[in-house]
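The complex is shown incomplete by one protein chain, all other protein chains being positioned as in the whole.
Moving on to subunit A:
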Amino acid sequence: MKDFILPDPDFGTPAWASDRTVTLSIDGFEVTVPEGTSVMRAAAELGIEIPKLCATDSVEPIGSCRLCMVEIEGRRGTPASCTTPVAPGMKVHTQTPKVAQLRRGVMELYISDHPLDCLTCAANGDCQLQDMAGAVGLREVRYAPGANHFQTRQNGEDNPRYTPKDQSNPYFTYDPSKCIACYRCVRACEEVQGTFALTVEGRGFEARISAGGSDFLSSDCVSCGACVQACPTATLQEKSVIETGTPDRAVITTCAYCGVGCSFRAEMKGDQLVRMVPWKAGKANRGHSCVKGRFAYGYATHPDRILNPMIRNTIDEPWREVSWEEAFGFAARKFRAIQQEHGIGAIGGITSSRCTNEETFLVQKLIRQVFGNNNVDTCARVCHSPTGYGLKTTFGTSAGTQDFDSVEQADVVLVIGANPTDGHPVFASRLKKRLRQGAKLIVADPRRIDLVRGPHVRAAHHLPLRPGTNVALLTAMAHVIVTEGLTADAFIRERCEIDAYQDWAGFVAEDRHSPEATEALTGVPAGDVRKAARLYATGGNAAIYYGLGVTEHSQGSTTVMAIANLAMATGNVGRPGVGVNPLRGQNNVQGSCDMGSFPHELPGYRHVHDDAARGLYERLWNVTISDEPGLRIPNMLDAAVGGTFKGIYIQGEDILQSDPDTRHVASGLAAMDCVVVHDLFLNETANYAHVFLPGSTFLEKDGTFTNAERRINRVRRVMAPLTGMADWEVTQALANAMGADWAYAHPSEIMAEIAATTPSFAGVSYDLLDREGSVQWPCNAAAPLGTPIMHEGGFVRGKGLFVVTDYVPTDERTGPRYPLLLTTGRILSQYNVGAQTRRTPNTIWHAADMLEIHPHDAETRGITDGCWVRLASRSGETTLKATLSDRVSPGVVYTTFHHPETQANVVTSDYSDWATNCPEYKVTAVQVSPSNGPSEWQQTYAERARAARRILPAAE
């Protein structure tokens, strides 16, 4: 095991960016730093640590504790080094008899209002107050305890200043008796997280931190942990540390939840994970995190986890626990028998967007080399395949154009079909920071997402379009840009195919695309569209961020191209601060697409028609690879129902819950002879499985994830796999049981094979990643350290291609029977199908999926807040509870799909994107009516699921 014990030094104040530098001397040593840097930070760069309490480098200094004072030659007094900027030729003395004495005095005051229970305090050994008392040489406290905040009783009465501990948050506690009123938490919540949940109540000695509500849980706090991280004392403390004590080593790894791909220090004690702390040097998150990555890792040791392989002959038998060998032998025999009888193409597999690149690569290799066909697909189809198609067609690569740092230079940000504060929280925090600095925001979303009106953030424009009209709206914006002469003509002439541009410009300029003409379709007032388009085109660096609200439509690919058109027409591609940025749902959606998970594509997006690419793998793997695309997930299911497809290996996905048309998936799976599910839990799909291979969590394996900015981040094993085998080892053993001779000893060897065969990964190796922390592909001879911004000199495809984007209304229409439009989304505390987050205390924030409905629509239907409703569409119906909300417009209803009981996909339609068949989750015509409880489907489903999950005790 490789350990990365990286010290995380605190420089006291944030880094300052400036072209000019300043040279000064500190304690006789010369140091040169950017202009604007604090004396404290300059000293820290020299390795001189000035005592401090209220300063930390994640937030701006306020100079309140006075512990950091220094003497500066030629200046009177003892200025605070955290708030004093450096000046040329300055001579600073950090330790003089005068400041030493003053510091002791300051500490003495602090300690006089602090309980002296260090030995039993949760922060013992990890407390800055303790450290500083030591650092300044505090030896006595002369004040007798007078007015204070820590004694419960004083003079025989209740101490009015004492407030008991707030333990309401499931992950951390707030103990006001230990607070030193440094306000680091308040600033972290404002500056780092942007939630503004904390305030200071009272002044001077009376000042206490307050979460606004009666406690943390009922406040606006989103439990990101930034304040806990910033707190120098045990006042805000992780419950896990209170329970286990301080960690003794740290391993740098990557969050396994969303596409932001935050870097964390996994802080360990033996093989026990004590806490996850966002890593300051992480280039995606820059030291921030959200509640999922920071706290919701308890699923890794949840009792529901299956730790032994299991098999059964039919799905109505109970599961039988067996040895790994027996399970592999069983699966291999069944798969080969199926191929004997029904042909090579009668089996296939599904890769996971949750597993590592290396694991995904192996699964597609298993299918292409050992199964001998191209029947590999991935659940990324259900979210971002239109991104691949759209961006490849227009720009030439299937990925976003920027790094997350880029948002710091954006002047206008258009967020469309994404809800970053819930779906991509750390990116949202970085975006909000930029917005507070003055960048302008345009939100195009049917729902009034949090970003539209947040603390200290106001969208300049919210365009609440009707679900399904993205293309009409974006084309109307293009109409304004072209007809009002706001195009970036030089950029277009130089970088884009000019004929295609002229054709496109002529098309969008047609009157029928004007905001006025499309207002009736989109429901967005024409004036707002015009203003938003002008702002996007003329407001400086303009960046577009989009999510599943763009891709999961019958015109998903067209919408992605419409977005790319807008960016090209305004010259907003190819430099920091601009670009087109898909926000990927799951942690490794990008990576699973990169690694050849589609039936028509080899790793690196090379089509199976490409003889050279196929030849490469054929020689290396010693097989013939078909130049025909294999089956996609829906085709596999169709073929299963038709009797020609009989076996499937599903790694880390729950297709029964995440794929459209739940019943079709169920009947397809039920028709197969051998369904192998490889996952952490007995998920919904496993109800139809014959072999269950227990999976490992990201804490138990080495590998890499690729986030939404193409950044390849290392995942490092911090504990041994509970099942004895990491996922890549399981795939390897299955391959070998089927006759392969794979001998990977470590995932780094798999990465070596990826690099050797995939041009955009040619330069990637674990050594490089260990050295650099992470790199963004393409990483090769031309870009040895990766590529933060794409298309800088020109487009990857050569010239950028404008594509005409005609609006084609979806056939999923409202009518008298189904008059409302349902759209779906996600919320902060839960993740995708929720298999992990549902098994953590995060459920405290989201116990069930709810249907958001506008009060008008509710009233006419006799629906009240919290009542059960029946949600019916042409495909099916389900029941859930309603919540009245004016975040959705009348005519639109909204729900999440985190809980299996909801079965939201029973309701969604069968329509899909024209180019990639990404399902149209975001628009379904529905009717809502009061109901008295779960539907029949839900009830019978729950019964079936219970029966299918029975496990026999292992035979001795």
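Rule of thumb we're sticking to: a residue touches a chain if its C-beta (ideal position, glycine included) is under 8 Å from a C-beta of that chain, and two chains touch if they have at least 3 such contacts; residues count from 1.
Everything below uses one rule, namely that contacts and distances are computed from a predicted model.
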Review point. What is the protein name, per UniProt, of the chain that does not appear here: "ABC-type polar-amino-acid transporter", "NADH-quinone oxidoreductase subunit F", "Formate dehydrogenase" or "3-isopropylmalate dehydratase large subunit"?
Key: "Formate dehydrogenase"
Practice item. Looking beyond the chains shown, say which of A:599, A:647, A:694 or A:721 touches the absent one. Key: A:599
Exercise for review: Write down which of A:496, A:583 or A:639 is the residue touching the left-out chain.
Suggested key: A:639
Check your understanding: Of A:345, A:400 or A:825, which one is in contact with the hidden chain?
Key -> A:345
Revision key, fill the gap. Those residues of subunit A that touch the unshown chain are 343, 345, 374, 507, 554, 557-558, 599-600, 607, 609, 628-632, 634-635, 638-639, 804, 806, 808, 910, 912, 914-917
